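What follows is an incomplete set of chains from the complex, kept in their original frame.
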Amino acid sequence: MIDTIIEPRFSETDALGHIGNTVMPVWFEHARSIIFKKLHPSLDIEGWPLIIAHIDVDFIRQAYIGSDVTVKIGISKLGDKSFTVYHEAWQREQKIATGNAVHVFFDFATNSTVAMPEDAREKLKPLLIDDVNQDKN
Amino acid sequence: MIDTIIEPRFSETDALGHIGNTVMPVWFEHARSIIFKKLHPSLDIEGWPLIIAHIDVDFIRQAYIGSDVTVKIGISKLGDKSFTVYHEAWQREQKIATGNAVHVFFDFATNSTVAMPEDAREKLKPLLIDDVNQDKN
């Protein structure tokens, strides 16, 4: 899996004193940047090849400011038109959240989903993870 | 279901010209305020009775600035310690996203989950929805 180190921000805390639960999807998306760059290196709006169909997050432990969070990602499924990214967030050697995001290949010009291009599939294959341990402990 | 009207903000758009996908969990949480107020009217940090265990969002259509979004919520499941909120976001008379959030009753003093108090159950019952049409059209 590919690691992204995230330094929690004070603006990401909420009144309960820990990181707000709406922040995890932001961190997970940020950790997927490596995938966006592989598929569309310019990161230009022009030709952006993906839409998002689904996200989910399971919260296991609270996250805090004051120590880094590592978000690990890998691809758990490569479909005909879509792929699924699996994420784990770790802080202080504990798994604090897991989640998934489903991206679909999309042609913004015709406003329709398209088959995954073969070169995209080749770029994504090395990120495939065999087995995902999604238990909540 | 209970409606909350949300006016999309310019800061919620992203470089693809529509509302960023990390915004929907923020809107859904905001629509759940009515539930937080029922269960904990002061909204004080002291005695906050819930943690969040899970969120998910299915994205159906893109959201835009320039017209209001209505987020409808209802409770789809009342468990022993937890309850599930079902959300739908509508814009221009089209369903643009659905999703769920699972909240668990929690005692921050003892740092453990607790059974749903009976008075909380009575407050939540009127929000129960019988049947959720989660088709994506």
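Letters A and B name the chains as they come in the text, with residue numbers starting at 1 for each one.
Going forward, a residue touches a chain if its C-beta (ideal position, glycine included) is under 8 Å from a C-beta of that chain, and two chains touch if they have at least 3 such contacts.
In this text the structure is predicted, and so the values were computed from the model without any measurement.
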- Message: Assuming the complex is a homo-oligomer with 2 chains given explicitly, what is its full copy count?
- Response: 4
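The rule we apply is simple: only the chains that are shown with their structure count from here on.
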- When the C-alpha atoms of chain A and chain B are each averaged to a single point, how far apart are the two points in Å? 22
- So, in the complex, the side of chain B touching chain A is made of residues 15-17, 21-22, 25-26, 29, 45, 48, 51-59, 62, 108
